[in-house]
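Removed: one protein chain of the complex. Kept in place: all other protein chains.
Our next item is subunit A:
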Amino acid sequence: MALLVLAEHEGGALKPATLNTVAAAQKIGADIHVLVAGENCAAVAAAAAKISGIAKVLVADAALYAHALAEPLATLIVGLAGGYGHILAPATAIGKNVMPRVAALLDVAQISEIVAVVAADTFVRPIYAGNALATVQSKDAIKVITVRATGFEAAALDGAATIETIAAATDPALSAFVGQELSKSERPELTSARIIISGGRGMQSGDNFPLLEAVADKLGAAVGASRAAVDAGFVANDLQVGQTGKIVAPDLYIAVGISGAIQHLAGMKDSKVIVAINKDEEAPIFQVADYGLVADLFKAIPELTAALDKK
């Protein structure tokens, strides 16, 4: 049976997590359809059609999908579900919001945040903040799955799938979009950045985050934060890396003034290279760091910025 992948997009661009989700679908089966739901999303559909190894892009272009509200989006997906054995979405704020609703309406379980495909009905997913990995087998006719992007290499973009327009489903009219406060940044997004520099409680204040931003600008890196830094109000919630924040796996992760609580490690321990800069040499972050520097960050970070200037 065919597989359906929910594409995630924003501002007319396909989000990279969609590519990782397609990659997960490719490990399950061959006949993959990608659903693009949104308003004025023709450009997204065209971008999705280029994903390698997919057969078809379905486009539902209507105002009620403009903000990916869970209730109408779930209704749309459930209406399509009969033709599919698997329905996958990235484990992002949108995927996590809508997919359990889809699963319940179909009376099936959801398999959350898979990091590996063992067989078409068997998947690996982290539990206990990534301190254990469970291999689970689904007995349901339709497998509803969210995919942790860091578990799968992104699918390539050399395809040419057909684009098919589908009608909007009925609007349950249960919720309405009021507004949003999105962080504006010229830097790469956390979940797709090649390099991330994150600050923790050791930063002492949000006023000190420009120190990290200076390094980020030299490296083309994204800026992240630990839960402690977000809870203390240093930076906005969308910068949080960790079990309940964003799960990241960049080539290089630089943890600055972060002690390394389990909660934080769960969100970044799959990074290729980890650097820790902390003045407390007993900090647990050093146990996962490839390179540890025991130093006062207020001295080390300006030095790092200067050193990167010289390269």
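Everything below uses one rule, namely that contacts are C-beta pairs under 8 Å (C-beta built on N, C-alpha and C of every residue); 3 or more make two chains touch, one makes a residue touch a chain; residues count from 1.
Everything below uses one rule, namely that contacts and distances are computed from a predicted model.
Participant: I notice the complex is incomplete. Of the names "Electron transfer flavoprotein subunit beta", "Carbohydrate ABC transporter permease", "NADH-quinone oxidoreductase subunit K" or "Molybdopterin-synthase adenylyltransferase", which is the UniProt protein name for the chain that's not shown?
Facilitator: Per the UniProt record, the undisplayed chain of the complex is "Electron transfer flavoprotein subunit beta".
Participant: Using the touch definition from the top, which of A:Ala46, A:Ala249 or A:Val294 touches the missing chain?
Facilitator: Selected residue, touching the omitted chain: A:Val294.
Participant: Looking at A:Ala47, A:Leu69, A:Val117 or A:Met203, which residue reaches the missing chain?
Facilitator: Here the residue in touch with the unshown chain is A:Leu69.
Participant: Could you tell which one of A:Ser138, A:Ser198 or A:Ser226 touches the chain left off the display?
Facilitator: In the full complex, the listed residue that touches the missing chain is A:Ser138.
Participant: Provide the residue numbers of subunit A that touch the chain removed from this figure.
Facilitator: 10, 67, 69-71, 74, 92-94, 96-105, 107-113, 122, 126-140, 172-183, 191, 195, 219, 227, 230-231, 236-238, 243-244, 246, 251-252, 262, 269, 272-275, 281, 286-295, 300, 303-304, 307-308, 311
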